[in-house]
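For this depiction, one protein chain was excluded, whereas all remaining protein chains were kept in their positions.
Chain nomenclature is as follows: A, B and C, assigned in order of appearance, with residue numbering initiated at 1 for each chain independently.
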Amino acid sequence: MTYIMDGFTLICVSAGTLLFLAGTLGLLRFPDTLSRLHALSKADNLGLGLIVIGLLPQATSVTGALKLVCVWLLAQLSAATASQLIAGVVFRGKPPPK
Amino acid sequence: MIASALSSANLFGLCGASLAGFGLFIVIIHASLLRRIVGFNLLGAGIFLVFGAIARRGAAAGFDGDPVPQAMVITGIVVAFSATALSVALLLRLFGLTGRAAFDAPPADASRQDET
Amino acid sequence: MTLGLDLTLIAGLLALALHVVIVRDDRNAVVAFVAFGLLLGLAWVRLYSVDVALTEAAIGGGVTGVLLLRTEALIRPASAAPTASRRSGGALAAIACVLLAGGLAIAVLSFPNPAPTLAPEAAEALGRTGLGNPVTAVLLAYRSLDTLLEKIVLIIALVGLWSLAPETLWGGAPELHPTAIPEPLVYLARVLPPFGVLIAVYEFWVGADAPGGTFQAGTILAAMYLLVLKAGLRPAPEVKRTALRVLVAGGPALFLAVGFLGFLMADGFLSFPDGAAKPLIVGIEAALTLSIAGILSLLVAGPPSKAPAP
Partner (left out) sequence: MLPANALPAYVTTPGGFLLVLAIILPVVAVLAMLVLDPRHARSVVGATILAGVAAALAIAEELIRTGAALIYVVGGWQPPLGLALRADGLSATMIAMTAIVLPGIAIFARGLQDLKPETRNGRAPTTFWSLLMGVWSALCLTFIGQDLFNLYVALELLTFAAVPLVCLDGRSETMGAALRYLMFALLGSMLYLLGTGLFYGAFGTLDIRSLSAMSDDRPAVSVALALMIAGLLAKAALFPLHLWLPPAHAGAPAAASAVLSALVIKAPIFLTLRLVAEVAPTPMAAIAGKILAILGAFAIILCSVMALRQARLKLMIAYSTVAQIGYLFIVFPLATGADALPPWGTIAWTGGALQLGSHALAKASMFMAAGIIAEAFGHDNIRDLSGFGRILPLSAATFGLAGLSLMGLPPSGGFIAKCLLLTSAVLGGHPWLSTTILAGGLLAAGYVFRVMNRALATPQTPLIIRRKIPARLEVVPLILALLAVLLGFVPLEPLGLLQIGRPDRPAETMP
């Protein structure tokens, strides 16, 4: 049983890390802000999500697992807002507000 | 185990030493006052890391680090933040009054100019 | 493995610091500094100082970053025309900095082994306080005078900051939000604060026995309040309001009052009566958390920029 869980963790976390790597690469290499943003939010949402899912079987308590999920949800929320704000700025073609 | 912890503490101590050097360099060399404020924060970060290395080295009695320097760093971070807030406010006021964000002439010259 | 992690972390910190030194643009430097602050938080975790890591991430990376970014945006017209940085003293400055770093490095490497430490003393005295977190014990019992006076430092900084307002605006309200508030920000400011308050209460509550405490909780509360102000959901308060000033002064005042109580009930100033140490400390921490939240958010908000209502 533990083997299966460990294997699950290994696969999920590796996949998440890979997504982060890809996202970072996109952030560095993509030509314009919107596509960079796209790469970044992919990494944030999916990468972090996969890592959290992968870590869930390793949590020793229910509260610990809940905390992990909360971390993901909060990261989602802030990433979504930040992306929206940046995209809004790009859309209006103005420098970011103070 | 202990040896590796110690060496990691020393590594961070050396990192703190270099950061302090970088910070001091910015404070001395940059004309932009905002950059100097960032430099002060880097210098502070370096100093605190040295404290952190000292705290980690002092791990004993079941603690992972000596709590006394850790507490000092917490006090220090808060004081450094209020210093940043005050200097930023002064900078903004200076900018609002003069439109500049750098010191003009050195004060020795400014003071010598004759009054009208 | 951990050595590799440490080295990566250190390399990242140094690279970002170097970036702050050499990059031409101020905004670029500030952004690099924010990233630096977050990495530094990780470094503190690696040094097993979770209390400091939380404080550093919240204050060093978070609130300081907000402050610096905002300032950079406000003074950008001035920095657009770059003033020549001083070339003449460059070599001399570099020598001074290398001397500083080198001297520090020698000092760090020459520390005695085994390292002198107060951890055993702190652990032994922990029983007298009833606390479980030694850092909280240092801050609020052993060296409480430092902590008390540091609050006064914050308050004096705040009074000084307010005094920077023009004469007619003194006592008025600072203004934080931009003229056009983006929609998503308002959404975030509605959704996040309940979580933030919950986390702050948790941090404060576990602070007596586990990593966390007044600063961390206060900073999170301050961040939530700033978010609300920034999104324009609430107007910033006038700084002359008595309620606000009572909030700011309340924590330190309670701390002082308990300190004086020590003259009557225990061994003197800032000593706690036997057995009552923990409840007293938790009470002080509660008031301090609110005061810190108030002070930090007001420090970020800056001097008043709207005239007070008559």
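Keep in mind that, in the parts below, a contact is a pair of C-beta atoms (placed from the backbone, for glycine too) under 8 Å apart; a residue touches a chain by one contact, two chains touch by 3 or more.
Computed from a predicted model, the values in this text were never measured in an experiment.
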{"item": "Touch partners, limited to displayed chains, of the chain removed from view", "value": "B, C"}
{"item": "Residue of C:73, C:94, C:125 or C:233 touching the missing chain in the full complex", "value": "C:125"}
{"item": "Residue in contact with the excluded chain [from C:104, C:176 or C:208]", "value": "C:104"}
{"item": "Absent chain, residues of subunit C that touch it", "value": "100, 103-104, 106-108, 110-112, 115-118, 121-122, 125, 141-146, 148-150, 152-153, 155-157, 159-167, 170-171, 242, 245-246, 248-249, 252-253, 256, 259, 262-263, 266-272"}
{"item": "Positions on subunit B where the hidden chain makes contact", "value": "20, 24, 27, 33, 36, 40, 43-44, 47, 50-51, 53-54, 57-58, 66, 68-69, 72, 75-76, 79, 82-83, 86-87, 90-91, 93-94, 97-98, 103-104, 106-108, 110-112, 114-115"}
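To be clear about the criterion, only the chains that are shown with their structure count from here on.
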{"item": "Inter-centroid spacing, subunit C versus subunit B (mean Cα positions, whole Å)", "value": "13"}
{"item": "Centre-to-centre distance between subunit C and subunit A (centres being mean Cα positions), rounded to whole Å", "value": "27"}
{"item": "Subunit C: positions in contact with at least two other chains", "value": "74"}
{"item": "Per-residue multi-chain contacts in subunit B, two or more chains", "value": "none"}
{"item": "Subunit B residues touching subunit C - in the complex, by the definition given at the top", "value": "4, 6-26, 28-32, 34-35, 37-39, 41-42, 45, 48-50, 52-68, 70-75, 77-86, 88-93, 95, 99-102"}
{"item": "Touching residues (chain side subunit A, partner subunit C) in the complex", "value": "70, 74, 77-78, 80-81, 84-85, 88, 95-98"}
{"item": "In the complex with subunit B, residue positions of subunit C that touch it", "value": "2-3, 6-7, 10, 13-14, 17-18, 20-21, 26, 29-30, 33, 36-37, 40, 43-44, 46-49, 51-52, 55-56, 59-60, 63-64, 67-68, 71-72, 74-75, 77-79, 82-86, 89-90, 93-94, 96-98, 100-102, 104-105, 108-109, 111, 113, 115-120, 122-124, 134-135, 137-139, 142-143, 146-147, 150, 153-154, 157-158, 160-161, 164, 215, 296, 299-300, 302-303"}
